[in-house]
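Note that this complex is displayed minus one protein chain, with the remaining chains in position.
Up next is chain A:
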Amino acid sequence: MTMLDIQRRSATTTEAPQVRHLPKIAKLIDVSTCIGCKACQVACMEWNDLRDEVGKNVGVYDNPADLSDQSWTLMRFSETEQNGKLEWLIRKDGCMHCADPGCLKACPSPGAIIQYSNGIVDFQQDQCIGCGYCIQGCPFNIPRISKKDNKAYKCSLCSDRVAVGQAPACVKTCPTGAIHFGTKEDMQDYAEERITDLKARGYQNAGLYDPQGVGGTHVMYVLQHADQPELYANLPANPKIAATVSLWKGITKPLGLAGFGLIALGAFFHFIKRGRKEVHEDEDDQLAIVRQSGSNGRDA
């Protein structure tokens, strides 16, 4: 897994290595050609050696009902009526691999979350402390903490496969070719073709989902209704790291530390200037005198 260069590391304030340039990669999910077969879910489980518990049918096609430590990707099914026609929208949910990852920003454990120079955001479970700050940081509600080991898990974009020049397992297995993998540039170009085609077929608002609020993502969607991403199982229209998280993890931290430093210095130099305040316990109480050493002291 370390065959890729790391360009960002959680809870690390100094520069990460950034001399070498790897091409940015991306996974493109073409929602318009997805048939909801869940082969990607199976491939993900198989490659990553995961096996979720068999759940209960909750009356919808989503199976399992939600992402979990064992289910890193999930088809989410939504029904909507557009232009008088029923549409069944199927979105493969999972980590979006943000260029500006909220999870990495929030994580307090050095190196528990890393971003490879090709754009993949990966969790290092051996460094994970189980605090769940990544959940607070994520604008897409992706990381899940395992009940078994209290460590956070999510899609790794098959960083182990990508490191050796292979496409992620879900891409490899998709029977309709709805999932593509390559350089981000190539994926954007391919998405353009798909969007042109979709527009020609009457989807006037077809477009690419590559939200800039998180610096763009390394998992992108081609959406038939890119003007309403919420239709797709509440895909956020303008995802951003929450203001509370930015404030919590931003300027307040160095300012807070500086504040402690100033108080400590202030106290120390107050002592240097004033000395300690001492009342002498003279035999005669009435004659007790206050003494202060230092420049302003009122030595008796």
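Worth pointing out:
As a convention for this text, a residue touches a chain if its C-beta (ideal position, glycine included) is under 8 Å from a C-beta of that chain, and two chains touch if they have at least 3 such contacts; residues count from 1.
In this section, contacts and distances are computed from a predicted model.
This figure omits one chain of the complex; the name its UniProt record holds, of "ABC transporter ATP-binding protein", "Formate dehydrogenase subunit gamma", "FtsX-like permease family protein" or "Molybdopterin-dependent oxidoreductase", is "Formate dehydrogenase subunit gamma". Of the options A:47, A:116, A:133 or A:232, the residue whose C-beta touches the omitted chain is A:133. Contact between chain A and the unshown chain involves residues 11-13, 108-110, 112, 127-133, 135-136, 141, 145, 147, 150, 242, 244-245, 247-248, 252-254, 256-257, 259-260, 263-264, 267, 270-271, 274, 276-282, 285, 288, 290, 292, 296.
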